[in-house]
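Quick one: structure below, then a few questions.
Every protein chain but one is kept in place in this view of the complex.
== chain A ==
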Amino acid sequence: MSEREERRFVELPRESVRLMAESAGLELTDEVAALLAEDVCYRLREAAQNSSQFMKHTKRRKLTVEDFNRALRWSNVEVVCGYGSQDPLPFRAIKEGELYFQEDREINLVELALATNLPKGCAETAVRVHVSYLDGKGNLEPQGAVPSAVSTLSDDLLKYYQHVTRAVLGDDPQLMKVALQDLQTNSKIAALLPYFVYVVSGVKSVSHDLEQLNRLLHIAKSLIQNPYLCLGSYVKSLIASVMYCVLEPLAASINPLNDHWTLRDYAAMLLSHIFWTHGDLVSGLYHQILLSLQKVLADPVRPLCSHYGAVVGLHALGWKAVERVLYPHLSTYWANLQAVLDDYSVSNAQVKADGHKVYGAILVAVERLLKMKAQSVSAQGDRPWRDGCRRESSPWLSPLQDPQVEFSFGIASHLLQLGSGGPQLGTGISADPPAVSLHETYRELYDFFGDSLATRFGTGLGLHSAELTPPGPKVLDTKKEQPAFGTGDVVRKMPQLTANATVSPREEESPRADYPPGRPVLHRSASVPRSRSASRQQGHRPGVRDVFQKCRFSPQGPPHFSFVIAGRQVGRRCQGRLFQTCFPQHHGPSHISRYAQKLPMIGRTSKPVKKWAHSEYSLYLPL
């Protein structure tokens, strides 16, 4: 019985039939509608069965609309028009109304008709021969990523190709600029695409030359941005090249003077760009990229610069990626990083510097994670937490695409070894990350970063506080002199760097020693004069007493805000260090902001202010 149910066919509800009848001006009784519905279903099944015959004879695996129309035509039924496009139709669902529909965008025919730069026609069908197996043995043709012969090139194109490659890889920066610009806008270079892709894949052979790498990445960028190019399966090849720059321990990075960090940042940015603009061309791409990044991150043998690449890559792919891969991985990774950072030997100096880079990158990534998470929460307002997290799940993980689909970029071992979920490696990424509340995330992250995390929010709040508070002159002016607060002599260092920090005297002072073990505290001192812990019970270290401090300066004048963040860093990693942060509204280039500049900054920490608009807001909600 149940088996039968599984193979049930699609059935039309009689309501649909009645609706159609009504639109044709007919009234149908229930009975008639039911009969009609059943008959329509039968006819549909019949047509589908017939259409599969056309598919088989066209020697295809995929049933097309054209096949179905043929079947209809042969059974003297009008064909269905308007679905002949090769592109997949995005199928969307609105859960609330249980409504499913296909996106049907309007096309401006006038614009199309009058377009001056029509893309060049598709490549002509051609036959190419190659010896595949000699005497039944071996394959002479290496299975490269780029098919060796795709279409014949005219002389003009060949010339263009030579000129452009020469210009880009040559010495004249002006010429390079022009060439790249043209590459970005030229509508007639479709036939050259495989060649350029091949050129870009040359990154593997010039990994010692940052300049060349940079230029190749620029070519990739131009190709991606060219609206007339259909990258198709070349996306994979491009991504493989870009990933190479992001992740591989490039030969150029041996010399500490080389700024390969910037290259990695750029490549990561490019990666996200490709992914966002062309990700739909390859199913399961997102999943695959995440797996690669995770693999690198999980491999302690890899150099720190690779880890750095993985982190910025994740960061570039969006906060969801960070949450899915970096966040759950942080606890294991942290131990390694900690070891590097805590090693003060001279021989370790270079590695340590690299470690700081990674640390900074992680910090930026988690900061964004927190902010975006908070934003997504606040955007949903009244929605419950978990529901909110789920709903946000990335649109490109739609069921249409199989996350298990595997392909390798073929660039390096770590990409080739991607197992399906790789249970032994623990590299599997759950498609639906466990919904962790913002609060918990923050607490967890705070475990690692403590103060420095809060610092970053502090600066954020300052920029935004105008919206939150009655405008006070002090509040708005972030450039003003910082007020002295609390123990002004507190050395503000990243907690991880003060490995020798001992228990601060303030622990004894704490008036609230009986508080439940505290987690990060973040509160508005204006509304709550005394610091208060909003923390929750913490699982793994219940015995630790936490320290809470009072506000170090009394509110006066117009109300203003400040964060007070304090606590003991709990967990093995932090050895119970104490720290405290209290942020008033910055009244100038506070030492905090100055400190923030001392942090190992990466890439684009200076986000447009707007983007943060809601994040601060929401930070208040759960605490």
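Some notes on this structure:
FYI, a contact is a pair of C-beta atoms (placed from the backbone, for glycine too) under 8 Å apart; a residue touches a chain by one contact, two chains touch by 3 or more; residues count from 1.
As a convention for this text, contacts and distances are computed from a predicted model.
The subunit not displayed here is recorded in UniProt as "Transcription initiation factor TFIID subunit 5", chosen from "Integrator complex subunit 11", "NEDD8-activating enzyme E1 regulatory subunit", "Transcription initiation factor TFIID subunit 5" or "AP-3 complex subunit mu isoform X2".
Residue in contact with the omitted chain (choice from A:38, A:209, A:343 or A:440): A:38.
Interface note: of A:134, A:257 or A:301, the residue touching the hidden chain in the full complex is A:134.
Screening A:70, A:260, A:302 or A:315 for touch with the missing chain picks out A:70. Touch with the hidden chain on the side of chain A covers residues 1, 3-4, 7, 9, 38-39, 41-42, 45-46, 49, 53-54, 56-62, 64, 66, 70, 74, 86, 122-137, 139, 141, 143, 147, 149-151, 232-233.
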